[in-house]
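Every protein chain of the complex appears in place save one, which is left out.
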């Protein structure tokens, strides 16, 4: 775009689908190895070596999936909205594609957080679902993802779909902190801490270190799947470009 | 090592169902997120290559 | 209007199309049903942004002078943009507020000229198909905008109505305006018509 | 069809209008916008019952033979009756189920004849204005009904399309059918046209 | 010669009333399924109501359980009512309704098919998701059969009666009657018997009586409503 002269060089490069495709291809093996190592190591640690919680017993081990997926679901939304904004303002195609690739990953992670939470809730609170602040705001985040995905699939023209989705994601982004605080406030008002989530400082190191490993592993895994989706999306949209034709025919 | 035997490990102190259900779901979702783009990518490449070959023959 | 230059690149419908419209000129876009006339007009008017290529208005890229361009444009699409629950007069008054190039003081006159005298305060849903479109067409009588983009303006209009509209377009041209239009009927009275045929273009 | 006789009495639009349509005849209803053409056609087809007077079908008052009349009538109104969300083919299939005079086995052929081959499975909302109307018009190719009532069938259709439709009407007439239609364009090829002008009538 | 034409038509394999019924049902289902964005998609509405009540009223399980039977039935009723307007309006706007009235096939067939399609995507769909929603509202498990049976028998009546209102108001461009006001009084008996059935089921009382009453209302509706709808449509289009 003519009026974005002040953008640094790497930004331009990122904007080139071809460059982006190649750099993703180079990074993918490294991230895959890291993700696998961290996730498998973390899971073994979490399941076998970490001590049981004195209150919740072994059901506590669900935390090693639950918390990373919950954190990732939120980070993913932020990435999606930021990428959407970049696509909207600078008309950068790659950013649109990143935003589009984020939505299904984020939604699946939100599902994982919701399901593991629900499963955890049964032994801990005695019911699959309660209208608790965190649960409710996670459910709403999931709805936001659904909305973004539905809107994207409903619009046929790809550039229009990307723009519309970006607007929605941005509006949702403004709203996420508002939802979080309103829901938390609402809940503490009506239902004074019947069920308090375990607080972080209360955790000994042999419990939270594997958690940290899992969280980092989840980030690596997120990067892997995002890059894979992004590469597909680049290929699909740039199918008329010369370099894609060369690439495909060279194989 | 916080378990003394394998059966103890499986039962997770009575919470086996919940723990294994969660981890099962976790594995499914992680693998799904890896397999889905892999397969979509394969299909897409095959489809695009086929079209390219068709077009280059056609012209 | 010195120079309007327009160049487009689109995959399916037309490729490498380029033309310019000068003051005092009528450009008629021709083509069979589905050949992309409406699509082209929507792109030219700035409604649709799904295109590749450049459009210039008075020598400037259109995105730079969007505001000025809107001020000087009158667009008439397939849908007449007439509210069935409002009367012709109410419909027009709103358009006058919306677009500075429309002269609110001549609404009654315009309605009379399109043959709707006596129907000013009938809600549009009890007008006939042709009268409905005439309500929207009466904007042409109010407009000072130099560029008119008209998509099949004569649909459902009777012969006398068509003749009157053609005369109006002729007068607009004479005043130095320009018109881009599509129609499946032949333009009869008008002289300075240049036509662009979309059927020749592209793979459709 | 031996004898169709029709007589109407209405306050505002037309008074003492009376005409009959024979087999192999085209009757063109003429008149300016708002002169009552659509109103007349809706009355004739039995959609509107707000009239005074008598209409006969094959010599019988129409209310007596409503069922038979519906079976032998094809009506085409201002609104094309095409669902934007369905594909042309799905649209037509439903019409075939609705009306026994339409031949479901020829849907593909009819779509090809109106120039929509290749668009069978595109939802109608992404068709152009003319293509949209063509979907509805393709019912004419399917129909065995002796009487066609067509309200401005050529709107938004390009010239080649109009010629094809006129040829079709000609064939229908030759087979002994009859047609009542309105249009603001001139019928070119057709021979046996009798026209009835509503402008002369009534106080409008 | 003219008679030849007519004869040709009658010789062809004709699509009878049964075929028309199926074709209309398919068409209407297809239309609704393609237009997923339809605002008052009854299922979405249902889910919305269920999310909003805990947030708006109180998340307390005991209170929600008490609220559940009524809230579910009120939501079902509103969902039906809100989706009713579009039953004939889209057909009217695009001209299909005129074509429908000019068909020589019996009108009540098309009408019944349209109402059935509407019910399948509102009443039936609601009945099927009701258990899930009831769990989220902490309705006791004993109430489930009563809830599902009463919805299954009661909602078709809602669709039939609502269609009369929709047919009466379809031609109105301006002013006049409100479909809700026409229809709501007729809905009240269904609502009362329906919630009574659920409450009876929850408290373990026999609910056969309520279900029989709902069934009687349905039979009455099936017998009379199609005629009324057909007549109302003819009047609306002619006006």
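Here the chain labels run A, B, C, D and E in written order, and each chain numbers its own residues starting at 1.
The rule we apply is simple: contacts are C-beta pairs under 8 Å (C-beta built on N, C-alpha and C of every residue); 3 or more make two chains touch, one makes a residue touch a chain.
Not measured: the values here are computed from a predicted model.
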If the hidden chain were put back, which of D:65, D:84 or D:187 would touch it? D:84
Residue among A:164, A:211, A:228 or A:247 touching the omitted chain: A:164
Among C:27, C:73 or C:129, which one touches the chain that has been omitted from the display? C:73
Considering the whole complex rather than only what is displayed, give the residues of subunit E touching the chain that is not shown. 34-41, 44-45, 48-49, 51-53, 55-58, 63, 66-67, 69-71, 73-74, 77-78, 81-82, 84-85, 169, 172-181, 184, 188, 191-192, 195
Interface residues of subunit A toward the undisplayed chain are 88, 136, 140-141, 143-144, 146-147, 150-151, 153-157, 160-161, 163-164, 167-168, 170-172, 174-175, 178-179, 182-183, 185-186, 189
Footprint left on subunit C by the chain that the document does not show: 1, 23, 45-50, 67-68, 70-73, 75, 77-86, 90, 93-101, 103-105, 123, 144-146, 175-177
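Basically, only the chains that are shown with their structure count from here on.
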Mutual neighbours - chains that touch subunit B and subunit E alike: A
When A-E and A-B are ranked by contacting C-beta pairs, first place goes to A-B
Would you mind pulling out the distance in Å between where the CA atoms of subunit A average out and where those of subunit E do? 40
Inter-centroid spacing, subunit B versus subunit A (mean Cα positions, whole Å): 17
For subunit A and subunit C, what's the span in angstrom between their mean Cα positions? 48
